[in-house]
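For this view, one protein chain was removed and the others were kept in their places.
For subunit A:
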Amino acid sequence: MSKENIKNLEEMTFYPAGPLNQFLVQIGRVVEVDGQQIAVFRLSDDRIFAVLNRTPHPKGGPLAEGIVSGHYLYDPLYDWKIDLTTGLVQAPDTGQVQIFPVKVEGDQVFIATENLQKA
C-alpha cells in the first residue's frame, strides 16, 4: 500500500460490523449496509478481510460462499481465485473485486465503507 493510502486509512471512519465470534473461521458472512452487501472473511489466522459481495466474473453472483485458503478465496460459482488482500483475480482469469479496510478492536470487527457506492 502506498503512503497516500495509509494516510487515507487513518482518516477513514470505521463502523462496527459485529462481534468477532459472529464470523466463522474460513466461512464468509454477508454484512448489509445501505442496501449493499459486503462479504466478510475470517482467515485461519483470525485476520479479517472485507470485499464487495459480487464476483468480477461477467456473469455475476455472490462471493461470500467461496472456499477460503490462506488469504485466497475460490469463487463459489466460477472457481476464480481471488486475493483477499488486494481484490485481484489470479491468473489465468483477470479482474478485481472492491476491497474495504477492516480493523478488529477488542472483540469487535470494524469496516470502513467510504468507497461503497450507494445502491
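What to note about this one:
In this text, contacts are C-beta pairs under 8 Å (C-beta built on N, C-alpha and C of every residue); 3 or more make two chains touch, one makes a residue touch a chain; residues count from 1.
Just so it is clear, contacts and distances are computed from a predicted model.
Only one of "Phosphoribosylformylglycinamidine synthase subunit PurQ", "ABC transporter permease", "Nitrite reductase (NADH) large subunit" or "ATP-binding cassette domain-containing protein" fits the UniProt record of the hidden chain, and that name is "Nitrite reductase (NADH) large subunit". In the full complex, subunit A touches the hidden chain at residues 13, 15-18, 22-27, 29-34, 37-38, 44, 59-62, 65-70, 74, 76-77, 79, 81, 111, 113, 116.
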